[in-house]
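With one protein chain withheld, the remaining protein chains of the complex are depicted in position.
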Amino acid sequence: MRNGTLTSSFAGTSLTCVRGERVVFTGLDFSLNAGDALILLGPNGSGKSSLLRLMAGLIRPAAGELSWNGEAVAADRERHAGRIHYVGHHDAIKPVLTVIENLAFWARLHGAESDDKTDAALERLGLDHLAGTPGKLLSAGQKRRLNLARLLAAPAPLWLLDEPSVALDRASVRVLEEIIAEHRAGGGMVAVSTHADIDLPGGRELQMADYAVTATWNAELGTWL
Amino acid sequence: MALGATFAGVIRRELRLALRQGSDSIMVVTFFVLTVVLFPFGIGPEVNILERVSAGILWVTALLASMLSLDRLFQTDYDDGSLELLTLTPTAMEIVVVAKIAAHWLTTGLPLIVAAPLLAVLLHMDGAGFVTLLLAMLLGTPSLSLIGSIGAALVLGARRGGVLLSLLILPLYIPVLIFGVGAVDAAIHGFSPDAHLMVLGALLLVALPLCPWAASAAVRQAIE
Partner (left out) sequence: MHRFANPARFLRLAAVVMPWTAGATVLLIAAGLFFGLVASPADYQQGDTVRIMYVHVPSAWMGLFVYTTMAVASATALIWKHPLADLVAKSAAPIGAGFTLVCLVTGALWGKPMWGTWWAWDARLTSMLILFFLYLGHMALVDAFDDPTRGARAAAILALAGFVNVPIIKFSVDWWNTLHQPASVVKMGGPAIDPSMLAPLLLMGVGFTTFFVTVLFLRVRAEILAAKIRAIRLTQVRGQGVG
């Protein structure tokens, strides 16, 4: 790895996100340094998910720039993909593949050489006894934990977690908090959207409402902005 | 290195999925067989008529069977969130798409080729056309999977995707159909099918780099 995890930084400047024909947020700045946690707060539709997808590179910003250690992210999206783990609303679990097959596929795709990390990841999230179980038999909470096990199965400095605690019980949320804390202690970064049920000590809060767009009629452009 | 690993990993996963879900390949072949069997009922069992149209029936039906199997190329991955993770791989998205197309061909195109000679017997195809039929399908069906991948990616998230897919893809299949049938007919009538086969090969060579690229662009815009 060219950039040691300890020195990395991830920042966005004056980001604008347009979904469909709607401007979701504009003029949004953030920065994450090694060990930082960013907590995205706001009601439904305020753009938390959009911001995380934008950070992941799934959406391109309509304006503004994302940078990693000062380098533009857009220049090399594959390289950026190698630096992140993205956990979205869907758990991406194939019903006919076993737990270990599901996890090992994503770990390999992210460059994991061996399977010992996948085993450790399953154990950590309390899924080791289910390793040979097909995905279709898992409960919603187990699926979510399997999805989160990707975080540990292959290393990546930046975690982007969209409502990761959905479907998790209290004990599992504690495990998730521990995992995030260890990741940050090791120099990792995390951005989380949550309804504030995950405890992230020292995490910075980002209120999406501050960047919402209030529509005004722009006579010069002849449109609502 | 990573390219090869990603390619192999995705193919292995796709084949495993196809194998465990099982019915997909069988359904495609069943559709192929059943539709071909309908033709003698529609146009009569006279040997010389069936012989005359056998190559056309086999190709048109293979075209439809290949198209019907396209919806599973990206759709299930799109629905369960796998597709967005696949676009977030550290290797080029095109590699993932090529691997998925290759797996799609292995699980649908190849079974069609295996079934085709049996159906050719049912349609009284002249024996001289058999080898050419196999060669033409070997060169042509990968192009069908490649071209179809663009359509399969474009209809992700669309209303009435299935019908729409046929409208998008079937016109683009016409060149493969023309030269596929042409090759077999030439062989049956005692001419050399080489020119047709070479054009089929050329179509495949053009589709091989362009289609995964376009399909990747289509997938990216679909998950955006």
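Which chain is which? They are A and B, in the order written, and residues in each are numbered from 1.
The definition used in the following text is that a contact is a pair of C-beta atoms (placed from the backbone, for glycine too) under 8 Å apart; a residue touches a chain by one contact, two chains touch by 3 or more.
Bear in mind that the values here come from a model prediction, so they are computed numbers and not experimental data.
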Checked against the full complex, the residue among B:150, B:188 or B:204 that touches the missing chain is B:150
Residues on chain A facing the left-out chain by the touch rule are 16, 18, 20-23, 43, 45-46, 62-63, 209, 212, 215, 220-225
Note that chain B touches the chain not displayed via residues 150, 154-155, 157-161, 164, 167-168, 170-172, 174-175, 178-179, 182, 199, 203, 206, 210, 214, 217-218, 221-222
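Here is the rule we go by: only the chains that are shown with their structure count from here on.
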Expressed in whole Å, how far the mean CA point of chain A lies from that of chain B is 37
Note: in the complex, chain A contacts chain B through residues 56-60, 78-79, 81-82, 84, 86, 88-94, 96-97, 101, 105-106, 108-111
Touching chain A in the complex, chain B uses residues 2, 5-6, 9-10, 13, 16-17, 20-21, 79-82, 84-92, 223-224
